[in-house]
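Missing here: one protein chain of the complex. Every other protein chain is in place.
And then chain A:
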Amino acid sequence: MTGKTLYDKLWDAHVVRREEDGTALLYIDRHLVHEVTSPQAFEGLRLAGRKPWRTDTVVAVPDHNVPTKDRDQGVADPVARTQLETLQENVNTFGITFFPMGDVRQGIVHVIGPEQGATLPGMTVVCGDSHTSTHGAFGALSMGIGTSEVEHVLATQCLLQKKMKNMRVSVDGHVGPGVTAKDIVLAIIGRIGTAGGTGCAIEFAGEAIRDLSMEGRMTVCNMAIEAGARAGMVAVDDTTIEYVKDRPFAPKGEDWERAVAAWRELQSDADAVFDHEVHIDAADIVPQVTWGTSPEMVVPVTDRVPDPAAAGDPVKARGMERALEYMGLQAGMPVTDIRLDKVFIGSCTNARLEDLRAAARVVEGRRVAEHIKLAMVVPGSGLVKQQAEREGLDRIFRDAGFEWRDPGCSMCLAMNADRLEPGERCASTSNRNFEGRQGLGGRTHLVSPAMAAAAAVAGHFVDVRTL
């Protein structure tokens, strides 16, 4: 018998029953809820006269719609306000743990789950948000779900699922200075494509992944979905356990000892077989910049914007031409010639303390370029913000000309007031460069926090390693 992968182990530990065709009822340990994808699910429960199965697994927080400044004035947008009030009503009605705006623990759902220790190794974690893959960094099976599934999990504590395939992406060796988790994951997506992991759970492995902090591993797993994989994960090691220890929701005392012993098993066996294996040499990775309207449209900062004529496949070439037109770029131009209008440092991909520190190191003693209309830092949570302020990072950013905001999803998806105007070009530490993602007609380039900070200072992309 061959060994099991990490995903096999997590799957097997959570199967409640199997249908004849292999569809399984999978038990869910943690259900994270935000305001956008939950109202219809709670309404569905009410209409059917059903009660939530186990409310103690649910943690709710507003993040997508919340304003990132002038919070004392409330939420100006009446439609957003209704949605936020609906979440408040639902958590009150059903007795759900809730971190409202104004609570220092409020923040982006994928930042606060791990921060609170609500995400633990070995758990199944779901949320009505595709970036739930983030939590896999803890050796958890975590997946984004739709609203019908949110309702299903609320009502039954289970998810109906078919097992995915096993894929392992190994990043071998060590990255050079100035190359971050974001560059690693963008390079992976550039290699395997935006559908490269469709139907798979991806385990990220190799020395370069082991070298990463938990923040870095979260950045990598966060973008598994941009490679098409609903779940990304990293095996448990000392880095994982150190991070989890003493967090508010983490087990304590004897439970802690038992839990750690169990978590140590959360590794793929040496003889486990994967359906797909990809190897990437860490030493080859340089800071990445996306040039197009899909995360797979990415190149090293040292490179040029690619030419559709070289694509081969006509459907792909048309897609590239459309992307170049939308982005207002010329094939063959150096990436460092791309001039920016706005800079956004934030999102569930890159708004943790380590990200803000990396950006601040680049910014310190420098100024945002004259023509940059807005450079903003949106911390991932109130606690991240508080700690950053203790370290004086807010001062560094403000002195350089950045705005320092309150936590939320903000301009990653521009549901609140933070957005690009048509034609504006943004260096963004978020996860999606889709057409209109950051505002109708807006042009998004995905980069690491250090690269975004460097771009803010230079006014155009620049290789952060040369600063």
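Miscellaneous remarks
One rule holds in what follows: a contact is a pair of C-beta atoms (placed from the backbone, for glycine too) under 8 Å apart; a residue touches a chain by one contact, two chains touch by 3 or more; residues count from 1.
Operating definition for what follows: contacts and distances are computed from a predicted model.
For the chain that does not appear here, its UniProt entry gives the protein name "3-isopropylmalate dehydratase small subunit", which is one of "Protocatechuate 3,4-dioxygenase alpha subunit", "NADH-quinone oxidoreductase subunit B", "3-isopropylmalate dehydratase small subunit" or "Branched-chain amino acid ABC transporter permease". Considering the whole complex, the residue from A:Ala60, A:Val91, A:Met123 or A:Leu393 that touches the absent chain is A:Met123. Set against the missing chain, the residues A:Val234, A:Ile280, A:Val378 or A:Ala414 yield one that touches it, A:Ala414. Annotation: of A:Asp29, A:Glu215, A:Asp394 or A:Glu424, A:Asp29 touches the absent chain (contact as defined above).
Remark: the residues of chain A touching the chain excluded from display are 16-17, 19-21, 23, 25, 27, 29-30, 36-37, 39-40, 43, 48, 50, 53, 56-57, 64-65, 77, 79-80, 82-83, 86, 97, 116, 118, 120, 122-123, 128-130, 132, 144-149, 151-152, 155-158, 160, 162, 164, 194-195, 198-199, 225, 228-230, 248-252, 255-256, 258-259, 262, 294, 315-316, 318-319, 322, 413-415, 432, 434-437, 440.
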